Structures are given as C-alpha cells and as structure tokens.
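Every protein chain of the complex appears in place save one, which is left out.
Each chain gets a letter, A, B and C, in the order it is written, and its residues are counted from 1.
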Amino acid sequence: MLEELRTQVLEANLELVRAGLVIYTFGNASGISRDDGLVAIKPSGVPYDGMRPEHMVITDLNGRIVEGKLRPSSDLDTHLALYRAFPGIGGVVHTHSRFATAWAQARRPIPCLGTTHADYFRGPVPVTEAMDPAEIESAYEANTGAVIVRRFADADPMQMPAVLVAGHGPFCWGTTPADAAHNAVILEYVAEMSYYSTTLADSQELHPAHRDKHFLRKHGKNAYYGQK
Amino acid sequence: MLEELRTQVLEANLELVRAGLVIYTFGNASGISRDDGLVAIKPSGVPYDGMRPEHMVITDLNGRIVEGKLRPSSDLDTHLALYRAFPGIGGVVHTHSRFATAWAQARRPIPCLGTTHADYFRGPVPVTEAMDPAEIESAYEANTGAVIVRRFADADPMQMPAVLVAGHGPFCWGTTPADAAHNAVILEYVAEMSYYSTTLADSQELHPAHRDKHFLRKHGKNAYYGQK
Amino acid sequence: MLEELRTQVLEANLELVRAGLVIYTFGNASGISRDDGLVAIKPSGVPYDGMRPEHMVITDLNGRIVEGKLRPSSDLDTHLALYRAFPGIGGVVHTHSRFATAWAQARRPIPCLGTTHADYFRGPVPVTEAMDPAEIESAYEANTGAVIVRRFADADPMQMPAVLVAGHGPFCWGTTPADAAHNAVILEYVAEMSYYSTTLADSQELHPAHRDKHFLRKHGKNAYYGQK
Partner (left out) sequence: MLEELRTQVLEANLELVRAGLVIYTFGNASGISRDDGLVAIKPSGVPYDGMRPEHMVITDLNGRIVEGKLRPSSDLDTHLALYRAFPGIGGVVHTHSRFATAWAQARRPIPCLGTTHADYFRGPVPVTEAMDPAEIESAYEANTGAVIVRRFADADPMQMPAVLVAGHGPFCWGTTPADAAHNAVILEYVAEMSYYSTTLADSQELHPAHRDKHFLRKHGKNAYYGQK
C-alpha cells in the first residue's frame, strides 16, 4: 500500500542523514497522498541504518494508523496540522540541524541577506511565537502545528517553505518529500552563512528587487534556471 | 572476567572516536558491574586503533587493579568518585570535545535554550567551582571527582547526566557505558548549537514547562518517544 | 570540438565539489579558448554526479550557443562580461561557498590579514556596489558582470583574481579553469580564517611590504616558490 510514497519518504529521511542534518534517531520526514488522504511517516526512535520502506507508518489525516507495525514519529501531529492547513504541500521534514536550530533558539528570524537564501525563501524565514504552558501541556505536537499555522496567517507557504519553531527547531515542506528534504538542507546552509554574516557586521537585508529576481529565476512560470 | 562489560566499555570508547569527540588518545569511558563492585576502564595513552576488550583494565571501587596488564586511564579516580556517589549510573565518559570544553573553559553553564537540550538534560548543564591549589596538588583526579559530586549536592544526576569541570572539560554518565557515550555526543551537539545561539543574541532559557515536556517525552513512566 | 577545454572545465567544476564549495547543483566554472573566441561552461541545474565533458555548453562571447544540447549556466552572461573585460584570464568560477558568501552578505571586503591571503590576493578582496533595481530587473546576469568590471576600473584582475558581489557571493578567475577553481578554494580558506580573526579582535592589515613579499614569492619573474 502506497509503496512509492513509502520509498520517497524513506529516501527523504536518508537525505537528512547524508547531508549531516540529523544524528542518531533525530529528525523525521513524511509525505502525503492527497488522493488517498493518507500520510507516510518515519517511525519513532528507530535507527536510520537498516530502515526500509515497510517501516514507514501510514496514517490518515487524523493520525489513525492505517498500516504499519511501528509507532509513528512522535511529531506526527505537527506534520498532520501542516498537511491540513497547507493544501499545496506534499512532504514535511523536521530536523534539529545545527544552525537553523541555533536561530530558532535565539528566536530570531533568519534574515534574507543574500541570493542563496532568495533562491529558495522569499523573505526572512519566520519564527513562531513561544508556546504557552497550556499549549505545551496537552496536545503538544498538535499545538506545535497550530503555532506554525498561525504564523502563516498572512504568508504563502509555497513561497516560504520553512519556519523556525521558537526554542525548538525548523520545520520545512515542499511539493514532495524530496523537495521538503532539499529545502531543509538549503535552510541549514543559509542559516550557517547568515550566522557568519550577522556576527561579522550589522548586515542589511537584500533589496526586495534582488530577492524577487532570484526567487523568480527558480520558481513560477518565468523561471529560467535548470533544463526545463 | 567481565567479558561483556569490557566489550561494552570498548564500544563506548569507540563511539567517541566515530562521533569526532576525541583525537589521538584523548578521552576515556568506563562501565561498572554493580553486582561485582568492579569497574572496567580504558587503558591510559593507548591508541584507539587496534584496541580490544582485553585491553580494558578492571579495578575495584578503590582503584585496586584486579585484572589487566596495562595502566588504567589517569582519570580513573574521577570515574570511581562518580560511581561511589551516584548509585544509579552504570557508565562514565570523559572527553575534551570541542564545544563542551569551550563552555567549560569559559566557565559558563550551558543554558537550556531548546528542546534538543531538554530532551536529555533537565536544565542548564552545570559547571563546577574552580579547584583550589591544594586540591590540584595532591589526589588531583579524586578531587576532580569530589568537586563534581559537591556540585550535585542538590541535583539529581539521573536528570542531569553531564557536568563541565571548570577549565577542563565535560564528564557524562548514564545507565550503561553506551548511554554515557550517547549523552557525551548529545552534549557536544547542544554545546555547539548553544554557542551559536548565544553569540547571535541574548538568548532566553526555554520555559520550564517546555523543558519538562521534552524531558518527560523521553524519560520516565509517561515517556512516549521510540518504540517502547 | 574543444574537447580539451571541455575536460578542463568539467574538472574545475568537480574540484569545487571535492573542496566542499558547492552542494547539489550550486556553482559553475567555465573556460575560454582565446584563439577560437569560444567559451565552455557547465550546464544549468544538472547534478555533478555523472556529469561528462560532452555536457559542457560551448558559446561565443555574445552567448550564442555553438554546441551542446543543454542550457548553459544561468550565470553565463556574467562569465562572458569578465572574459571580455579581462583579456588575461582563461577561466572563471562562481560559487556560494560559505565564508566567502558570508563576507559578500556582510558587504565587507575580506581584509588582507595574513600571508596566506597575500600569497594569492594582493590586498583586500573587494566587494561590488549593490546593484540598483533597474540593473536587477533586466539583463541581470550581464549587469552582475558590469558591476564587477566597474569595481576593477583601477585594479589589476591578474593580481586580484576574486571579487565579492554584494549580497550574492564570490566570482574568481585565473589563467586556466583549474587556476580559477584553485583561487576559489583558497578564497574560501582565507575568508574562513579572516572571519575568525575579525570576530576575535580588531585585526590589523598585513604591512604592504609583507603582503607584497608573499605575493611576489609566488608570482612574477622573481617567484621562488615551487619547483620552477
């Protein structure tokens, strides 16, 4: 069932390992079949080494397990909240990658200082509000999703495929699990460079014309990067 | 004698190498058999490459060598002080890993800025007092243990499995040698991220409710991370 | 056609991968045959893995494709502007390498703080002016070249084989594609060291006599480094 999706989700998880974004059992990636209304997600606390497509857990959009012998990632309810709120996305990735998490811990948005950032994220990568104790104490993972969704009330998740959860770390998404993982790798890369720039000087944001030029070189109908 | 413990201790030492926490002959891990009252520890100054279980040195809790042809780690007396004072621990690890040592040298506790930290350490990772010259000049390694134990007079070592010895580096522990090594790797990871966060902004500590939520997702009877 | 040049250009692109200066499809290197007035450049958005000499795209100095089935790097027009303005160069490399880009984002020249820098770059590595919206909105890549060339109105590109485009990243060049890639690797190395020096202290520039001594140990008719 959903064999191809499981394989894509496994592969997105493994990309996080290859790119050095996760250690031990950190991190989780998922993907959705919109037609079936079903999500495939990494199991909780299982080593990446030896992980196979059949270990992925299939749930519906309310978190009911439909197939799989293992318990799903404990962050499942955050993924589901994002799938319900952002209908254009097909994959979600969560890591505690070093530099993106450092910005999340500093509770500062990652400023758009350069074209590498603008190629993928149209503006500063936002930080959520801090969660309040009531949100933490019950339905914590669902509320983590809710605080993200609130942050995007006026923003387009397809132009800003990442967020920093305050005091926690990044969630990224994309049209597919592979795209979400790719965005997580790039987020870490720009988080690292912006850390250096920011500690070196009071950097200024990229001019909006420059930011949009780069975003639109790669996205939308007038894109001209790559072979398509 | 204690073949399984030796193998566990060797494996914990090798995990420090694999994770990049030690170079050359730096670092040492040990484990204890509480039933036998015996400790197995890495030998002093021996290269990791080619190290085998039979190279581990077995001592009693007073440091008397019971088995082994090599001299034990020069930090043996610190390990023993921890085993005597903290009855719940089964393994101890000492490294000079880069970021954790940098905090120890800066003589600042590692603040609990995020959930990665809170998943493992319930609050800021403490720093010991500086040792005074008399403590340094005689029974130095035993006194290093004593200064750690004093620091935990009001703290639970099972909820805070790490300490920074001022001007020296981290000691970590856990229920087994593997658990102690795992904690040492995570400590380095959070020490690195908190370094970035702290140099980026005056970061604020994670709210206690958020900190405890994450610690208790992974520890204690209501834990729900992983497959158990 | 231009088989050797294609191979050199491919090899320069792969050197960027080996040195960790690029991830995914980032970066691009090109080379020129001055006799033929033709440039070979990496195709746009193609993975490095499996890239072969025949994938390089051949264009004339106005960007007309002469041979090749793929679209050339979207930065082609910047490369061409450099080849037209700097007749002594034979290769151009563009990356978003971490530290060099961090300086570009901070819009600070990389100061010449040490002899490693002086061995390759005779003075601070300059930053361009910010591009204005009109320059960005049309003929963006050609204008990126123009802003670089303007910055070198009073400078010798053979003694300063690198520039930082403000808010973007480095462009490097050299007598051959391999030389350009080599300069890109060294630029990243000195950008990293100067980041550490600058965040550690208000560093002072190397004395001009010291700077020139090192530059001239390696360049020009009195050079005495190496085997020639």
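Rule of thumb we're sticking to: a residue touches a chain if its C-beta (ideal position, glycine included) is under 8 Å from a C-beta of that chain, and two chains touch if they have at least 3 such contacts.
What you see is a predicted model, and the numbers here were worked out from it, not measured in a lab.
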| item | value |
| --- | --- |
| Left-out chain, listing which of the shown chains it touches | B, C |
| Chain not shown: contacting residue from B:Lys42, B:His79, B:His168 or B:His207 | B:His168 |
| On chain B, residues whose C-beta touches the chain left out of the figure | 23-25, 43-46, 70-71, 74, 96, 98-99, 101-108, 130-131, 133, 136-137, 140, 167-169, 195, 198-199 |
| Missing-partner contacts on chain C, residue numbers | 19, 113-116, 182, 185-186, 189, 192-194, 196-197, 199-201, 203-204, 206-207, 209-210, 213, 217, 224-227 |
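Here is the rule we use: only the chains that are shown with their structure count from here on.
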| item | value |
| --- | --- |
| Same-residue or different-residue interface between chain A and chain C, half as cut-off | different |
| Label of the chain whose CA centroid is most distant from the centroid of chain B | C |
| Size of the rotation, in steps of 5 degrees, that lays the CA trace of chain A over chain B | 90 |
| Chain nearest the overall C-alpha centroid of the shown protein atoms | A |
| Distance from chain C to chain A - Cα centre to Cα centre, in angstrom | 33 |
| For chain B, residues that touch 2 or more chains besides their own | none |
